[in-house]
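Omission of a single protein chain aside, the complex is shown with its protein chains in their original locations.
Moving on to chain A:
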Amino acid sequence: MSTHKKKKVFIEGPISPDFIAESIAHHSVKTNIGAHSIFLGQVRADQIDGQKVKAIEYTTYRELAEDKFHEIREAAFEKFELVCMHIYHSLGVVPCGEMCLFVFTSSKHRKEAQDACNYIVERVKKEVAVWGKEIFENDSHTWKQNTV
């Protein structure tokens, strides 16, 4: 059963530090919050077979992914006592050193926010129809594999 509206998750390109800062600032009016937990995924310059990753290009099966993000959101609200929750994921090219995933949970006390944040990140990586293509400095590529 759906109790919350579907929210926009995908952002074209990197998630900027300004966007993250503004998102935090928006919560100052929600004075029942006592703890925020934030996860930021950053594109790493991995070395694979002597080649260095310069960016990851993300693609998705949008309808399937948006349904799954919604399901994860609903499940997290059900499971944890959260005041609010935001999930943002990049699509398209994100250069190394920049942010590609932003999960932001807020609750009265820290444990709920922290546990919910971890729960969401794990499920997003495992269950959402998004694919990362790691692009090397010489423009060849490989397909990203998520560690368990």
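Assume contacts are C-beta pairs under 8 Å (C-beta built on N, C-alpha and C of every residue); 3 or more make two chains touch, one makes a residue touch a chain; residues count from 1.
As a working rule, contacts and distances are computed from a predicted model.
Participant: What name does the UniProt record list for the absent chain among "Phenylacetate-CoA oxygenase subunit PaaJ", "Fe-S cluster assembly ATPase SufC", "Molybdopterin synthase sulfur carrier subunit" or "Acyltransferase family protein"?
Facilitator: "Molybdopterin synthase sulfur carrier subunit"
Participant: Of A:Ile11, A:Ala55 or A:Val130, which residue touches the hidden chain?
Facilitator: Answering carefully, the residue with contact to the hidden chain is A:Val130.
Participant: From the list A:Ile11, A:Val53 or A:Leu101, pick the residue that touches the absent chain.
Facilitator: That would be A:Leu101, which touches the missing chain.
Participant: Which is it among A:Asp67, A:Glu98 or A:Asp115 that touches the chain not included here?
Facilitator: A:Asp67
Participant: Identify the residues of chain A touching the omitted chain, counting contacts across the whole complex.
Facilitator: Within chain A, the residues that touch the unshown chain are 41, 58-61, 63-65, 67, 89, 100-101, 121, 124-133, 143-146.
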